[in-house]
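All protein chains but one are shown in place.
For chain A:
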Amino acid sequence: LGLGLTASPLRAAGLEPNSFEDITSYNNYYEFGTGKDDPARYADQLTTDPWTIKIDGLVEKPGDYALSDLVPQMTIEERIYRFRCVEAWSMVVPWNGFELADLLELVGVKSGAKYVAFETVLRPEEMPGTRFPVLDWPYREGLRLDEARHPLTLLATGIYGKPMPNQNGAPIRLVVPWKYGFKYAKSISRITLTDQEPPTSWNMANAREYGFYSNVNPEVAHPRWSQATERRIGGGLFAKREPTLMFNGYDEVASLYQGMDLRKNF
């Protein structure tokens, strides 16, 4: 009975999480290959312990931060978020992680900083997909400082209360639920505060298709597919398409973009 009580409001909000199996078997992580099953097959080669994140740029306390020192200082929460891929499929993921804002607080952001850049680790010997230039490695992503500080933005270290599986971006990855999934930099090895919009991998590869902001927006089509609707993973062969929500349903971020033309800044 108790389970039913907690599950039904979630279901009503369309927030019934996908199975651990779905979340960990269907991934885009091109460092391990371009197939959806490649990450689950090859990501176990990645050494995730010990792990350090280089934090540099416009910060008060730059340095190499050991994850084992960093995480205990943070408040780990569970956040059940919708996840919308730019390929027009979606899932619901119960992340465990802490707010990026708290880490930024800890390292101290200097006054000139306007953007946060993220870099995924690059280890060709452990990441077979990086032996071919599918993208200009290492994988780079970025957020505006106010986006990075938004309380919805997480650095996730787990799923379903378990340590982050390698195929999902172990040991630590970005989660920005109102943006397309490719913004969620995985296996982060470097965070840089800058005063300029940082280059981002997919934008570098194809600027016409991928903008810096990449907010989920049903009204702005990707040149190769419509973004108006999405297919929920886990519904089997006959899952009905569902309408995609502006900002993936996280309307509270709308104020960040007041006065901006989101067709231009896609």
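The rule is simple: a residue touches a chain if its C-beta (ideal position, glycine included) is under 8 Å from a C-beta of that chain, and two chains touch if they have at least 3 such contacts; residues count from 1.
The rule is simple: contacts and distances are computed from a predicted model.
**Q** Have a look at "Malk1", "Cytochrome c oxidase subunit 1", "Nitrogenase iron-molybdenum cofactor biosynthesis protein NifE" or "Protein-methionine-sulfoxide reductase heme-binding subunit MsrQ" and point out the UniProt protein name belonging to the hidden chain.
**A** "Protein-methionine-sulfoxide reductase heme-binding subunit MsrQ"
**Q** Just name the one of A:110, A:162 or A:241 that touches the chain not displayed here.
**A** Within the whole complex, the residue contacting the unshown chain is A:241.
**Q** From the list A:22, A:44, A:102 or A:146, which touches the chain that is not on show?
**A** Once the missing chain is taken into account, the touching residue is A:22.
**Q** Quickly run down the residues of chain A that touch the omitted chain.
**A** Its contact residues with the unshown chain are 18, 21-22, 25-26, 30, 34, 36-37, 89, 132-135, 202, 205-206, 221, 223-226, 228-229, 231, 233-234, 236-241.
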